[in-house]
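What follows is a structure written as structure tokens; I'll ask about it next.
As you look at this complex, bear in mind that one protein chain is not there, while each of the others sits in place.
Here is chain A:
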Amino acid sequence: MQRGTYGMPPANSPPLHHPVPQHISQVPNLRSPPPPASQNGGYGQQSPPQGQQAQNPYMAQFGGFMTDPTAQMGLQMGQSAMKVGQDYVEQNFNRYVNVSALKHYFNVSNSYVTHKLLLVLFPWRHRPWSRQQTHSSDPSARGTEFLPPREDVNSPDMYIPLMAFVTYVLLTTLIAGLNGKFEPQLLGMTFSNASVVIVLELLVLWLGRYFLNISSESQIYDLVAYSGYKFVGVIVTIAVAASINRGKGTGGWVGWGVFAYTFMANAFFLLRSLKYVLLPSDNAPGNPGVQIIARGQRSRRTQFLFVYSYVVQFAFMWWLTALNFTTGVPGKAKSGR
């Protein structure tokens, strides 16, 4: 018994009955207790036999040895170690993912979301495609600052692509479930499949950025955001095809017709939107944030834009919609996983 190491019998049992944590920001219950305090294991085994009806063994432990200075020091060390670890992780995470730039993409409103969804599915009547820039920000900040999605319909956001991605995973699983072919691993498979599509698209975008010298950081986030809009078309295709085909996959005239329509809408939307991202040509003069692009690069970027909008999106959208699980699931089950 570990209590013998203290040489002092714990004669005060009332603190054990009312465990009151004396530190506010303690180890949260989701995480394991701090490692230096190795007496936790011993106390954790002892507290249930004592008939403790505390919420969890940790509270009983804290009430038990809080009065001990060694344990308090151990707890302090654990807390400071965890705080240092958290700061380290946050710092490194902020180095890889620019969190403040990402916040700009989630600054959306309801009217923006509905307007943008209609725009993705029916982009042909929309007239001005250029993003509006804020003239109120000081010119010394970063050059051009674009308006957030809340105020500008043409601004890309990451809320719609993220929600569309999740909806796509849930929708395909739902349709498979309505077919009677639901397995719990279907959720994971669809998620990994869509993630593979996203990773490949990011690879295409990264290669395109490398070969075309698209330098600024926000532009790559714009491209990533625009690449997620195809999920909206894919969802519409799958939903319509499933409701008409009685869930037999995306076959038949209706399915591929809707697919062709959403593919053309998506391609047009991307062409119009990315024209201003990749080929900034006639902005306001004296704008320091926009680089002048050489003529050869312009043509190369235009080619990339066309190939990207049509071929790449076609391949990816087809991959996403053609995964009808009537033939997919038995095949995977037979492959011995």
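Keep this in mind: a contact is a pair of C-beta atoms (placed from the backbone, for glycine too) under 8 Å apart; a residue touches a chain by one contact, two chains touch by 3 or more; residues count from 1.
Note that contacts and distances are computed from a predicted model.
The unshown chain of the complex is recorded in UniProt as "Yos1-like protein", chosen from "Yos1-like protein", "dolichyl-diphosphooligosaccharide--protein glycotransferase", "Glycine cleavage system H protein" or "Pyridoxal kinase". Of the candidate positions A:A71, A:V120 or A:M189, contact with the hidden chain is made by A:M189. Considering the whole complex, the residue from A:F106, A:F211 or A:F306 that touches the absent chain is A:F211.
In the full complex, chain A contacts the hidden chain through residues 189, 192-193, 195-196, 199-200, 210-211, 213, 297, 300, 323, 332, 335-337.
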